[in-house]
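Below is the structure I would like to discuss, written out as structure tokens.
Heads up, one of the protein chains got dropped from this complex, but the rest are sitting where they should.
So that you can tell them apart, the chains are marked A, B and C in the order they are listed, and the count of residues begins at 1 in each.
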């Protein structure tokens, strides 16, 4: 299966829907082990990204992903703005001139995204950050050969839930030390909604 | 009946006891139609006055009353400090060289006190201030010929309660206008406790 | 009641010593009193200015001590006028022979206690005069209006005039002109708790606000349904504008009552400025911050001061007071 420009546009739209629907929940998660702005930040950023994309007609997936990246970068703020911005920028670079996007291209993009996130955030797996979701998804994508809606959503959910038992060593949650154990990482939850949106697009496509 | 120096000392002590016992109530009254410090102010002032008087042996009632006046003046603050200070200062002046204090001397003192209060406070009867209690008490004293414990207490209580239906036109309570109706004036309540203490002394004497 | 204090009955003493310890180059505490005096007072040939009132209005009043503003501040108990003996000590400490002006807020207690202190000073041959600040338009009758945030401008103008070498009469005239030209109106979102009382002075529901609040934790003139910053700014500003003709130049003060974030004060200011602009009133200078507070009360007040050339010039004079630098 391949994803065309319309699918990528739909992905961003659906991601926005998921984030908006779970804005309060994300904020609650961030109140537990952060400063309580994550839902607000992500909702503001994705709203703007979706609006920006709705304004235009795209012929290249890379452009959609780049506009998303730049909008997140300039509208989200906080730790998550530059991080999600980086992830989508890397996806965009990988997609450049590759329309429609093959499974392999998408997987390459994911790998670049994970590298970018780790570099920006100076974080690695197991530190209870969104890296945990993106990295597990990359591993999963690498071991498969095609998009499977149901397992994408399942895997992302599991990766998010796995952060619950971790102790944070990066970001604000790290100030809480042991007390950070038992809460889901907010950035991982947003990441889950993004992959859940992807799963939806894949399903619709199938 | 006459009041000697020991009676006057006992009066101040008993006034202090009454004020301390009703400190919170006085503050609550002042929270309704003032700034909520009246009980605190009066308790601080009378505590100091009683302490000052306990330190010394007096041979003149005027001195007891003067020390009370000066202590109230320098320790109470607010509107009530200078007012109660003035009242006791006038009582002291009237008592000067008149030990033991006759009913007539006391009544003269009360009259001077009321004049002093009216002058200082630029207030008259019916403005829902302590003037209402002191003035009614003066009138009552003028129509009697000797101290009567029970009626002193009754009259003072009634004078205090009469302030409930008045609308304040002086002091902080005046800001509340119509809304000041329905609450007892805090300064009148303290004044009642002072006359109630006097009644107790008279009773003990009898 | 949750407060960072030791003994509720010692808060004023503790505050005053903490303040003296913090600013040894600017302030000194008069021994055995809660009077704070400018370090180098009395200043030869300068009229001394004494202000004060209950505590709980910080930075008022000691924060306004400094070159170009006041010389001494008398701190009463929380929300309680200070006593005549303490005020008298302040007067003596700042009198250089040029006389002393008392800046009094129009509360029975303040007026009575300052008046008695003035009588004591008089008896000792010190020239004293006074102005009574009554800027609060929440109260209808001018004679019973409270002194609130406008007092800060009175400190500023009197202080500048005194610094310029004005006589007691001239300093009083500048202060009096300020009193005549300043109006304020306040509102609150929440009450405050006097430490020794231990409980808040009144209760407000989540959707209520008090309009026409003073600065002593008392409830206001009217209870209303909570609304937006724009509506609040409009209500306060209109009330002030309706009371006096402010056409020409004004100084604006958006004052926080204690726990209102500066963010909210600036949001209010945005609307205040646009209302004044619409009316063609020229804003000469704006002050936004906590200038005259009520402990931890949430809320704000809007003050306008109409400026003529003299007041403009006095406003522009430098001030080195801790809470009012210009």
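The definition used in the following text is that contacts are C-beta pairs under 8 Å (C-beta built on N, C-alpha and C of every residue); 3 or more make two chains touch, one makes a residue touch a chain.
Everything numeric in this text was worked out from a predicted model, so none of it was measured.
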Visible chains in contact with the missing one: A, C
Contact residue for the chain not shown (choose from C:96, C:259 or C:313): C:259
Sole residue of C:174, C:189 or C:281 that reaches the chain not shown, by the stated touch rule: C:189
Contacts of chain A with the absent chain, listed as residue ranges: 27, 31, 34-37, 39-41, 44, 73-83, 120-121, 170-172, 174-176
In chain C, positions touching the absent partner: 2-6, 11, 14-19, 21-23, 55-56, 58-59, 63, 189-190, 206, 209, 226, 228-230, 232, 252, 254, 258-270, 273, 286-288, 290, 293, 295-296, 298-300, 325
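Assume only the chains that are shown with their structure count from here on.
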Touch-based graph of the chains, sorted into line, ring, star, complete or other: other
Distance between the centres, which are taken as Cα means, of chain B and chain A, whole angstrom: 75
Interchain centroid distance [CA atoms averaged], chain A/chain C, Å: 54
Multi-partner residues of chain A (at least 2 other chains): none
